[in-house]
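The excerpt is restricted to a subset of chains, each kept in its original location.
Going in written order, the chains are labelled A and B, and every chain counts its residues from 1.
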Amino acid sequence: MTESIPDRLSALVSAFLADHDPRGDRLEFLRARFDAGLSWLHFPEGHGGLGVSRVFQPAVDAAFAAAGAPDNRPRKISVGLGMAAPTLLHHGNEAQRQRFLRPLWTGEEVWCQLFSEPGAGSDLAGLACRAVRDGDGWVVDGQKVWTSQAFGSRWGILLARTDPTVPKHRGLTFFACDMHAPGVEVRPLRQLTGETEFNEVFLTGVRLGDDLRLGEVGDGWAVARTTLMNERVSIGGGAIPREGGLIGVLAKTWRTRPDLRTPGAHDALLRAWVRAEAIRLTGQRVRQQLAAGEPGPEGSAVKLSYAAVAQEITGLELEILGEQGLRHDDWTLRMPGAVEFLDRSPTHRYLRAKGNSIEGGTSEILRNIVAERVLGLPAEPRRDLDLAWKDLAK
Amino acid sequence: MTSTDLLYSDVDVELRAGLRAMLGARSAWPDVLRRTETAETADPALWHTLATEMELAGLAVPEEFGGAAAGFHQTAVVLEELGRAVAPVPYLSSAVIATAALLASRDAELLAVVASGEKQAALAVPFSSGPAAPPHTVHADGSVLTGTVRAVAGGLTADVLLVPTAGGLFAVSAAEAVREPVVSLDQTRPLADLSFSGAYGRLLARGDAAAEVVVTALVTGAALLASEQVGVAQWCLDTTVEYVRERHQFGRPIGSFQAVKHRLADVWVEVAQARAVARHAAVCAGAGGWEAVVAASLAQAYCGPVAVLAAETCVQLHGGVGFTWEHPAHLYLKRAKSSAIGLGTADRHRAALAAMVDLPPA
């Protein structure tokens, strides 16, 4: 009788923990866990995994956590885990995987994303950053924007144009950009909240070896699709309880401040509450679908709806607060920590929520995707697909 | 609160396929439209097939009462399909609302005949009732009932009427009532005004128990109506998507225009969410308890407006043709709008939620 996968995994974890002290050297422990294939289970053996389904991951992670083992600070290295790693796995060569995956997973090397540009947001494939062959390497010139954690990153996943004379999707190439290379300059980008969550990255004559190219020359778009598809998968998020998140904050204000209540605000609050609950249940259903191995497109519904309701709730909160809603906490320029969404003033929430319908794909683009890929509606007539990039109106 | 299972089972999928095939063959929209202009607005043959042959009247009823013991979450699948077909059968009123009342009042005998589909039952309250029980308009003098109830769903074809009074809940033979058909907005769900003048009623429950039976029936109805609304909304979305893919103006399918695409994407988002909300309500309706009441009000606060949005969008995006009698869109519009009033408007359910989840009014 064959052992079940969960049993086998459980045995592997136990054996590993018997051999490695979870309270010992953090990095040593993480490297060993990677080498044992217990990092990302669905990765192949030799690359931190065992080639089994990712549905078993939560149990393994839980077992390590229960033993007091260090984690790899997944929030801090989310670009690496969510985007760079699958891209390296699918499009990197063996040397690249060996070079990059382990320090990526252990967090020794942080990755950032160098995709968007001032002139290429929704239309990412229209980007202008150039990479020109130079001997056995490349020279990169251009400007990237909306890069989180560019300051602490060792590597960046970079999409650059290597051939402007062909249609836009065909002239791109994908690189791992050395963020320590001369000519890489990072500048914080201030947003309407006053903070800087993101950066601009200026690339001026940056030399990259050809060994940093991922995938074939001109194949950058296909490589980037892998990256972006994995970004979308990771956005779903975990289970939240009723009144988790923004609606809970507003509900609490409502309960504790009877002086602020008005009949009109009451109905608006209830509408938002109902909508937030509908989104929560939809998220629950999405996770059940994933767990059942039947992922559905409803994650897109959650992202669209969440952006709208977050804006609705935070706007309503200010109106309910009245005089207090006119006051901000602090306009000082600073780099925010991980999650300050609920700790800052209501005005900060209101402003920050405006980004929800822009970042990670605007709501407009997402509606296009739903209409075409989910509903099967025909694409608009397009002129930009066949023209050489250099001839496109910009 | 543990997470409810919001997915469809394999049995659900099979049930859906069988029903859809049957309804497509027996009650396609031209049949439904034609019937709205006849005297017999409900379809007795279709009811017979559904309730008796397919044995769906007792789907949620335990085996001891002759039911299939499948639970309300499976009844919900039936309602999705009936909504999708705007089928003119009193399934919601008999197999859900009246059945829930009989389950709550533990009337084995009546439950068995209703679960078998042999007889139809209807709770004699206005279809607009909810989430609170409506005021009593029938008076019981011992077991002799007098009074009037307006706009009762399923009241026209029910064999047995379950009549709430201050003196308790009574089962009354339909033969003892005068039934006046209502010219209703939604002719696919016939309503009737019922009058009793000295009708004999058999007492099913009295006092608080009777009141609780009525509330349980209305809550179950509200929870399950949400699945019917999802079915209506899904048909409207699917039909509109199909139409805008085919309909050409300006030399291209109108579904390639971004404003049309975005509008339908928004409807899809709403329907996807309504489905999660309706599934949650159906599962909770089976489990009972406090969360069933919350989930039912949540479902009516959310799903009713979604069905109306989908139906209104369907009419609008069909342009002129959606405004005609010959296109089925109006059947769905009328069903959606009257269902949004049925068993309590979203507004009233929001107010009920406010009380339940401690968000007090100003």
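Couple of notes before you dig in:
Assume contacts are C-beta pairs under 8 Å (C-beta built on N, C-alpha and C of every residue); 3 or more make two chains touch, one makes a residue touch a chain.
In this text the structure is predicted, and so the values were computed from the model without any measurement.
Composition notes for this entry: the full complex, per chain label, is A x2, B x2.
Methods note: only the chains that are shown with their structure count from here on.
Per-chain Cα centroids separate chain A from chain B by 42 Å. Put simply, chain B touches chain A in their complex at residues 1, 3-7, 237, 241, 244-245, 252-253, 255-258, 260-262, 264-266, 268-269, 272-277, 279-280, 298, 301-302, 347, 350-351, 353-354, 357-362. Here chain A touches chain B in the complex through residues 239, 241-242, 251, 254-255, 258, 261-263, 265-267, 269-271, 273-275, 277-279, 281-282, 284-285, 288-289, 292, 294, 297-298, 300-301, 304-305, 364, 366-368, 370-372, 374-381, going by the rule given at the top.
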